[in-house]
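Written below as structure tokens is the structure these notes are about.
What you see is the complex with one protein chain gone and the rest in place.
After this line comes chain A, so read on.
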Amino acid sequence: MAAVLYALPFLLQGLLITLWVSALVVVFSLVIGVILGVGLVYGPRPVQWLVRLFSDCIRGIPILVLIFVVYYGSPPLGIAIDSFWAGVVALTLFKAAQVIEYARGAISSIPKGQMEAGKAIGLTFLQRLQSVIFPQAIRRFLPPWINGVTDAVKGSALISLLGVVDLMQSINEVIGRTYEAMPLYLLGAVIYFVINYSLSLTSRYVERRYAYIRD
């Protein structure tokens, strides 16, 4: 047990990496996914077609395979990428493909007349997105997206397979030294749970805040 306490600072470092990876993935995939989602709904045909292709390809590949494809596939393409960024890129691509679908679903649930009313008062495309479409779409976008955020935190554990010392990998390494598998995995499970449970609570709070439109 003492050995486990001894290892706490090391585990804390791993936790920070897990949070850092998750945050990067969540932010990057949100930006990329929303932009591509908008392209999928409002873009010209070729753009729609490319986004569809991207989304279908990514979602058709197991995340684990995607991580190795990015890690081992980048150097031959002349892209120098370390294991940390390979993991972030792969997880981001995976997540972005999901965000595209959430965004598409949320945006296309808004009646066509909304965009037209925005046009009629002279709003530009970006103004219509900002003031008319997004504020309404967010209500439908948030629930699946926040669920997806907890997936991203859990999924980030996969980059331990590339040797990145995140929470998962730090636990593995401490176990390798101390053979205290059970308490350490339990500790890991509790930490992941606490992170995700607080995210879920936040999401419920946010959802209630955005429930301003009566159906």
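The rule we apply is simple: a contact is a pair of C-beta atoms (placed from the backbone, for glycine too) under 8 Å apart; a residue touches a chain by one contact, two chains touch by 3 or more; residues count from 1.
We adopt the following convention: contacts and distances are computed from a predicted model.
Student: Which name from "Ubiquinone/menaquinone biosynthesis C-methyltransferase UbiE", "Ferrous iron transport protein B", "DMSO/TMAO reductase YedYZ, molybdopterin-dependent catalytic subunit" or "ABC transporter" does UniProt give the chain that's left off?
Tutor: The chain we cannot see is, by its UniProt record, "ABC transporter".
Student: Which of these touches the unseen chain: A:V132, A:I146, A:I175 or A:I195?
Tutor: Candidates A:V132, A:I146, A:I175 or A:I195; residue touching the omitted chain: A:V132.
Student: For the chain left out of this view, which of A:D56, A:D82, A:E116 or A:E207 touches it?
Tutor: Considering all chains, including the one not shown, the answer is A:E116.
Student: Suppose we count only contacts with the excluded chain; which residues of chain A make the list?
Tutor: Residues of chain A in contact with the hidden chain: 111, 113-114, 116-117, 119-125, 127, 131-132, 135-136, 212-214.
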